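Here the complex is missing a single protein chain, while all its other protein chains stay put.
Chain lettering (A, B and C) follows the sequence in which the chains are written, and residue indices restart at 1 in each chain.
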Amino acid sequence: MIMTTNPAFLFVHAMNSLALGMNLFIIAVGLTLIFGVLRVINFAHGAFFMVGAYVLLSFTRWFEHPAIGFWIGAVAAMVTLGLIAYFVERHLLCHLYEKEHLLQLLFTFALVLIIGDITKIIWGPLQHSVSYPPGFNGAVNLGISYYPAYLLFLILLGPIIALFLWVILEYTRWGRIIRAARLDREMLLALGTNVKAVYSIVFVVGSALAGLGGALAVPRMAIEPGMDSLVIIDCFIIVIIGGLGSMWGSFLGAIILGISTIFGTLIFQEWEIVVVYMLLIIVLLWRPSGLLGTPEKERH
Amino acid sequence: MLHIKNSFLFGITIYAYFTIAFPVLSAETLKIGVLMPTSGSGAAYGIPAINGIILATNEINENGGLIGKKVEFVIRDTKLKPSVASAAAKELITKEKVQVLFGAISSGVTLAVSEVAKNEKIVLFAPISKTTALTGKKFHKYIFQSSANTIIEGRAMATIAKQIGAQKICVSGFDYAYSHDLFESLEQKLAGPTISAKYHVKFGTKDFSALISQLLSAECDTVVGAIWGGGFLAFVKQANPFGLFKQKKFIWGAEVGSHEMANSLKGDYPEGIWANSYDLWYFKGPPAHKKFQQALAKLEGQKETNMWPITTYVGVKFLAAGITKAGTSESEKLVKALEGLSIDTPLGRKTIDPENHRVNTGEFWGPMKKVGDSNILHMSPPTYFD
Amino acid sequence: MGREKLSEKKLIVMLKISNITKSFDGFFALDDVSLFVDQGVIHAVIGPNGAGKTTFFNIISGILAPDNGSVYFKGQNLAKIEPHKIVQLGIARSFQRVNIFPRKTVFENIQIALIARDQLHRSPFKKASNLFSEEVEELLKVVNLFEQVELRGGDLSHGMQKQLELAIALASQPKILLLDEPTAGMSLSETQSCIKLLKNIVQDRALTLLFTEHDMQVVFGMADYISVLHHGRLIASGPPSKIRENSEVKRVYLGNKAL
Partner (left out) sequence: MPFYVRKNFWTITALALLAILPLTGSRYSIDLTTQVLIYALFALSLNILVGYLGNLSFGHAAFFSIGGYTCAILLTTYNFPFLISFLTALAFSAIAAFLIGLVCVRRNHMYFAMLTLAFGMLVWAIALKWRPVTGGDDGFVGINIPTILSNPINFYYFTLLTSIIATYALWTICNSTFGQAMIAIRENQNRALFLGIDTQSIRLKAFVISGIFAGLSGILFALYNRGMYPESAFWTESGQVLIMVLLGGMHSFIGPILGAIALYSLEIFINQFTEYWQIVLGGILLIVVLIAPEGLAGGVIWVEKNFLKKS
């Protein structure tokens, strides 16, 4: 175990934590939005992430030019997932809103299985890799240290997405409706808004973010079957630490998970496996509704 | 009430149909039960490995089968879970009436299947799982292991370390039995160079940034690694921007020198690192290897074949030779026949050690280099270590 | 104030609330409220919305702890006693919004209350079916729900659900009953029969009743004694006739209209 006080060393680790956190944030924020409004625990969110990665893979193969392939692929991943989500929500999930809400778990579990096999059929069982997009494969001199350009991009993109979502939630009509839905579903019904449309939009946007997150994670990862099962648990941890349904909560949760993963590995090496779960327990005992979550309303 | 009764009876009939099986035992076929992960993260290894089995069985059947019977194999997905694998193994034995078990990937899964083999007195032939516990601590007479185990791999690493002039070595791997065993074997065999630091990361992690920084600031001149598959892929891609591979020498086990790995990483593959592979389609070897590669290329529909088939191909060939020698697939006689058995494989003559049931299987090792204008690296030159 | 006039016989104090203060984020929901509830009395707590009535009930039943002051039930200080133990002491309550077990039958709704009253809910081996069936029937007859015994609680009409909740509260054989707006959402005829029912029950069972209400007809038709909350302060307390005359009550609550 080497723990130096070298500032450059610490700086790189801090940046690494942020980069990991921001990548996870992009995925997890979709999960938290969906939970907040639809009250659905979407186990298939990880599978959506995986499909996003595979879609990007296909695009980088179709386009000769790596930059075009990558960036169009990232957008295509979002669009594809949006379309899949629209179909799933409109034709399948919507039949379950009125029923026992735990059935939705069973439903999303079924989706995980089906998507797992479909990706295997389309893209095969082997591992694949996509390079960093051109211009992002090197390191940038930040004064204190060199740092990989792609990670810098992720570190900047995370807050941009967060701000963008915040502006939408805070200052648009749809945003107000979504916030209202998060707090009180009955109120939403009373307002006479088109609840169906709200649910569709949130599910589509949330899933599209999972697709984007999957596409953007690709340059740092292998694309392979089963890549969904790890990311979903990370997303759950983030969403819970931050508070279910809270956008900024998942932002904070993602950074915390990033820090605990990177510095946890540094300090505790392989025992890092325990750190995250201990952290989760401590947070939940200290703040029952997560760091930025709103306490659940008393039922009368 | 009537209808409840009907659905109840219907359910029982279905259950009975599947369970109280009509023994599909036929005098004409000889069944091999294959346990491989074909879904989830293990599919990347399990599915290619099955090709080797297909190839070997086809060859055997074209030549008239074994002891007058046609060879048939039955595949079950292990999902990389020991409990699933052991249930599947029991099902293969009791329902499909397979005479031999073959396969399993990941040491925990293989050990679980091995326990079934021990209790059911059925031979388990393990062509891929590397853990020495299988034929060491947990040895029993029905287990045979033809993979290049951690002793062989560690020995090869020690030799290479000396050859490339390593002084101080850092080792890094996933925190589980395979890496620990491998590095222990490496440490025992090292003559000259010393291990200065060990870095273990949580099993299956996809983020290696902490490890990368640790390696960057470590005092060693050579890194010996054992992170495999998608993990290695992620490690390389995360380490590249930091220039890690330019700063130190690398020896990396766990078959990351395979062509499929080079093919998926393409230009991102770190040039000059020493890596290993069970097989290389471009290896200019004996005619038997060429013949094997041609047949495999035909089966896979690509000239640049995968690495895993050879492991299972050789395994099935061993089993076939054993059954032929014993004249039966009956376990006790088969065990006797397999012990000390030698056969010719595409990569030379291999023997099962009668004492510990291990095979002297080696692997290709060599530096990964650019060849021609292809951006897919080749091991050049490959040397066979066993 | 008017306690002596209410009745000639010696009054026993059921509930003594002294100097209760409760604030949420600096907003005073209750500010130094003190009052007595005497045994056998129908006592109404009234006040405009946000006056602190529900907070007042929540403090008595132990959901909320007061910042200051204390609640005594038959001389026993209720501070630090958990809500379920307060119920066991003999304080039952209903809620402003119907609070029953909607997916269980009317029978089961009452049965579980009886199980809880006898502290049988801790026995994992005592068979539940048909337990207390006679007592359940009796209670259902009291609240006129006997016909609906097989129906699910959630399938009853709103008024019936209120009656069911009343039966649940009665099942625990309380000494004092706290009802939060017992007639809320009821039709005129339902309200009237409800008032009659409540009056009968209180008389038959020698109960003490403390309730909140904003329907003035109900309040003045039922209550022996009325306390008025306004902005968390107790501004008046007395028999209906006195409250009717009270100028401050008229001013802040009734908007100077004659009652």
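Operating definition for what follows: a residue touches a chain if its C-beta (ideal position, glycine included) is under 8 Å from a C-beta of that chain, and two chains touch if they have at least 3 such contacts.
Note that the structure is a prediction, hence the values are computed from the model and not measured.
**Student:** Using the touch definition given at the top, which of the shown chains does the missing chain touch?
**Tutor:** Taking every chain of the complex into account, the missing one touches A, B, C.
**Student:** Which of these touches the unseen chain: C:P83, C:G185, C:G221 or C:P240?
**Tutor:** Selected residue, touching the omitted chain: C:P83.
**Student:** Where the complex has a chain not shown, which of C:M14, C:V45 or C:I112 is the residue touching it?
**Tutor:** Counting the whole complex, the residue in contact with the absent chain is C:I112.
**Student:** Taking the entire complex into account, which one of A:L142, A:I160, A:A197 or A:I233 touches the absent chain?
**Tutor:** A:I233
**Student:** In the complete complex, the non-displayed chain touches which residues of subunit B?
**Tutor:** Within subunit B, the residues that touch the unshown chain are 3-4, 7-8, 12, 15-16, 18-21, 38-39, 75-77, 81-83, 86-88, 90-91, 94-95, 107-108, 111-112, 114-115, 118-119, 131, 133, 138, 175-177, 203.
**Student:** Please give every residue of subunit A in contact with the chain that is not shown.
**Tutor:** Against the missing chain, subunit A presents residues 41, 43, 92, 95-96, 99-100, 102-103, 105-107, 109-114, 116-118, 120-121, 229, 233, 236, 240, 244, 270-271, 273-274, 277-278, 280-281, 284-285, 288-290, 296, 298-300.
**Student:** Residue by residue, what part of subunit C touches the chain that was omitted?
**Tutor:** Against the missing chain, subunit C presents residues 61, 82-85, 87-88, 92-93, 99-104, 108, 111-113, 115-117, 119-129, 131, 168, 171-172.
As a working rule, only the chains that are shown with their structure count from here on.
**Student:** Any chance you could name the chains that touch subunit A and subunit C both?
**Tutor:** Intersection of subunit A and subunit C contact lists gives nothing.
**Student:** Name the chain whose C-alpha centroid is most distant from the C-alpha centroid of subunit C.
**Tutor:** Of all the other chains, the one whose centre lies farthest from subunit C is B.
**Student:** Select the chain whose centre, defined as the mean of its C-alpha atoms, is least distant from the mean of all protein C-alpha atoms.
**Tutor:** That would be A.
**Student:** From the mean C-alpha coordinate of subunit A to that of subunit C, what's the distance rounded to whole Å?
**Tutor:** Once rounded, the distance between the two centres reads 49 Å.
**Student:** Taking the touch rule as given, give the residues of subunit B at its contact with subunit A in the complex, in rising order.
**Tutor:** Interface residues on subunit B, with respect to subunit A: 38-44, 46-48, 175, 197, 199-207, 209-211, 213-214, 217-218, 229-231, 233-234, 237-238, 240-243, 260-261, 264-268, 306.
**Student:** Hey, which residues of subunit A end up touching subunit B in the complex?
**Tutor:** Where subunit A meets subunit B, its residues are 2, 4, 6, 9, 12-13, 16, 19-20, 116-117, 120, 125-129, 131-132, 137-139, 146, 148-151, 219-222, 224-227, 229-230, 261-263, 265-266, 269-270, 272-273.
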